[in-house]
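First up is the structure itself, then whatever we jot down about it.
Presenting chain A:
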Amino acid sequence: MNNVLIAVVLTLVAAVGTVVVFTRRPERQAVTLSAYGILLALLFMVLAAPDVALSQLGVGTAIVPLMVMLTVRKLHRRR
Partner candidate 1 sequence: MSFGQGGSSALAPLAIAVPIAVAAILQAASERLPRKVVDAVATATAAAVTGVAAALLAASAGGRVVTWSAGWLPHHGFSVGIVLVVDPVGAGVALVAAGLVTLALVFSWRYIEAAGGRYHALMLLFLAGLEGFSLTGDLFDMFVFFELMGAAAYALTGMKVEDPSSLQGAFNFGIVNSLGAYLSLMGIGLLYAHTGQLGLPQLGHALAGHRPDALVLGAFVLVMAGFLVKGAMAPLHFWLADAHAVAPAPVCLLFSGVMVPLGTYAAFRVYWTVFSGTLPPDDVGRAFVVLGTLTGVVGAVMCLGQRNFKRLLAFSTVAHVGLFLVALGTVDADGTAGAIVYVVGHAGAKGALFLLAGILLDRYGSVDEVNLHGRVRDLRVERWLLVAGGLALACLPPFGTALGKSLAEDAAGAAGYGWAPVLFVGVSALTGGAVLRFTARVGWGLGTPPIVESGTTTGDEERETQPLSRVPITMVIPVVVLLAGALAVGVVPGVGRAASAAAHLFVDGAGYRHQALSGAPTGAVSTAGSGWTTGGVLIGLLSAALAVGVAAAGIWSRAVRRRLPAVAVGAPALKVLRRLHSGHVGDYVAWMVVGVAALGGLVGLPLR
Partner candidate 2 sequence: MSVYPYLVAGWLMAVGIIGIVRGRNLVQTVICLSVAQSATYVLLLSVGYQRHATPPVFGEPASKPNFHVVDPVVQALTLTDIVVSATVTALLLSLAIQIHKRHGTLDPNELNTLEG
């Protein structure tokens, strides 16, 4: 059961990671990246790593996408 769950989440991580890379526009990438961050945190939970999952939630779904969005906003302002 646990094995199946891990396999499913792993597949999702691989798929969404690919989607992030092939998303064209950075502002959309910020969103897909955030979703990818949540999936990674989920993966870490099922791999029995709550500490890492907590870090990943903070960094991968909050700080990094936020910085990307602020960067994109900055770039758009200049046009």
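Just so it is clear, a residue touches a chain if its C-beta (ideal position, glycine included) is under 8 Å from a C-beta of that chain, and two chains touch if they have at least 3 such contacts; residues count from 1.
In picking the candidates, the idea was that all candidates are chains of the complex that A comes from, given by their letters.
Predicted model, so just to flag it, every value in this text is computed and none were measured.
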{"item": "Complex member in contact with chain A (any copy), out of 1 or 2", "value": "2"}
{"item": "Of all residues in chain A, those that touch candidate 2 in their complex", "value": "2-3, 6-7, 10-11, 13-14, 17-18, 20-22, 24, 26, 29, 33, 36, 40, 43-44, 47-52, 55-56, 59-60, 63-64, 67-68, 71-72, 74-75, 78"}
